[in-house]
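The structure appears right after this line, and notes come after that.
Note that one protein chain is taken out, while the other chains of the complex remain in position.
Should a chain be cited, it is by its letter among A and B, assigned in written order, with residues numbered from 1 in that chain.
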Amino acid sequence: MTTQTQPVTEAPVHGATEAAPAIELKHAARWYGNVVAVNDITFSLGPGVTGLLGPNGAGKTTLLHMLAGFLGPSAGEVLVLGRSPHRDPSVYRQIGLVPEREAVYPFMTGLEYVRFNARLQGMPDADKAARDAIAMVGLTDAQDRAVGTYSKGMRQRAKVAGALVHDPQVLLLDEPFNGMDPRQRIAMMDLLGQLADRGRTILFSSHILEEVERIGTEILVIVAGRLAASGDFRAIRALMTDRPHNITIRSSDDRRLATALIADPAVFAVELQSDRLSIQTSHLSAFRRLIAGASRKADVRLLEVASSDESLESVFDYLVRR
Amino acid sequence: MTAPNQPAATSPAGSIYDLGYRHYEGVRHGRLYAMWSLYVESLRGVWGFGRPTTAKAAPFIILGIYSLLAIVQLAFSSVFAQAMARGDTVELLTYANYFATLSPFIVLFCIAQGPEVVCRDQRYSVLPLYLTRALSAVDYAVAKIAAFTTSLFVALMVPMIALFIGDVLMKADAFQAIGDEIPHFLPAIPASFLIALGLAAISLALSSFSPRRAYSAMGLVAYFLILEAVLASVFAIGVESSLEWTSRIKLLGPTSALSGANDWFFGIRPDPKTFGEVLGADAYLGAALLSVLVFTSILLLKYRRVRS
Partner (left out) sequence: MRGIALNSSIAVIPEIVSVTLRQLLGRRRAILLLLLATVPILLAILFRLADVHRIGAFTAGIMDAVALTMLLPLVAILFGTAAFGSEIDDGTAVYLLAKPIGRWAIVLAKLIAAVAVTLILTVASAGIAGAIALQPYGEEGAEAARGFMAAMAVGSVCYVTLFMALSLFTRRALVVAIAYWLIWEGLLSSLLAGIANLSVRQYALGVAGGFYKLSANEARVAPSTALTLAIVLVVVATVVAIWKLMRFELPGGD
């Protein structure tokens, strides 16, 4: 924690009240040989949905595997519901885990797979629990088909159903939105929201900012194994006001469009390059509304509007350099 | 470059637009260059170069085991030379009998590394990507067989060279000995090449049937080891009884045929104890060449189908 100006002692994301937080990391670190995957991370989470964001290779999976008890921390402490999950299979009664890898036993039907999970959890009425979980993720119509015939999104939902069949207190999901179309994503997010409303703690990882942006949820950002930011996504983005957004536009008439745009207060720089416009704005969403109207009024056809720095990487870049 | 959205090609029925993407205008190497690149990359893959140390362990350990006896013979060459000078008979390994004696270990090399050459490309679905580029299915197969043949040839020649050095050191006059020894050594080169080609064709053809290394390896075990054991058993039944046809059965054995062909290069007759009295080395040479032909064709046909 040398480059961080704010000392991160305890970053309560939300809901972490007097009671022991559901998930707690205290200076947790994990290294493989001399590669550090997770570096001195401290945070605690209570009920609610939290996104774990970071570029590929940032250490998200390592962190989730530590929370799921598959890896012990090399230093520091990892606590789930107040105790260390490492090498203690009994915690799995309270944890549901959706792993990143897609594989599900291909020879089982969706229902069989979820029921298998319920039975291994020792549920007295495994069949009913399985049918309920399947209904929750909206797979009832496909429950008697072999999982091998499922699409990526369906398989992802079957995995989620398997992980929540025993109604765990803590649900850990590694890249759950991979392979889902936008509608399925929203449905899944709603489901996670409902579970959160019932007091469950949900942590999901993602490397796509948009997935989180649309939902506007609490996030933890890790970069190169270190915690770079935590809190509400919009609040974090708002804290980054000192950095204007860069946008490049190609249009049928760049010069005319530039004249139209510079009139707006949200735009504070326009640069006319050989075949494109480079624009700086302080307010991205205002600019999005502006550009549509301006181009129509000026009768300019837009060929390309690209935000050159909205990728998660550049946000991380910003957070790390700060 | 044409302006964006200007048709680059137009016919009455349709147009292709130039979207203004940058074109690659550098030199394009042809098929041969692509084959060469694939060959080099596959060759490195067999030996684990450019991969983590664990990937190098299997090929080098197996090569070590396969060459061990030749190296031991080299290390103790002076001891053997003294023993022979005293008139003791020493049973030495020769260029001709080395493969026949230690073939299970070179087969182990095929089992461990053969699937490595072709399975990953299928498992991770990159094979269709290769084949949409300059390479055709035939080019791909040829480059892969060439790479594995080269690897096996190197592996087979290591003990041959160790034997050569050992034999030279056993003689009093080293320079004289090199001259004497070379004619004995030379047949080992084409013989090893044929064995390498035969093993490579079989290994890759069988490996190409499953994208999983584990299953491919099992297939190779079944074909190389189980078939050989079954044939030996049938041959033994034949010796005990009055069956005639069993003395020709070794023609079907993958390593037996190559071992018999090996004898042809050295101008000796295959050991009647394991090969029977009926067939000479030329029959086994024929069988070995036929097996190269058959398995290469299987591999080519297999990749022909990938396209569709």
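The rule we apply is simple: a residue touches a chain if its C-beta (ideal position, glycine included) is under 8 Å from a C-beta of that chain, and two chains touch if they have at least 3 such contacts.
Since this is a predicted model, take the numbers as computed values, not measurements.
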| The complex has one chain that is not drawn here; which of the drawn chains does it touch? | A, B
| field | Contact residue for the chain not shown (choose from A:68, A:139 or A:160) | value | A:68
| task | Just name the one of B:58, B:168 or B:285 that touches the chain not displayed here. | result | B:58
| query | What residue numbers in subunit A mark contact with the hidden partner chain? | reply | 37, 56-62, 65, 68, 70-71, 87-93, 95, 97, 99-105, 107-108, 116-117, 119-122, 162, 174-175
| query | When the complex is taken as a whole, what residues of subunit B touch the one chain not shown? | reply | 58, 62, 65, 104-105, 108, 111-112, 210, 212-215, 217-219, 221-222, 225-226, 229-230, 232-234, 236-238, 240-243
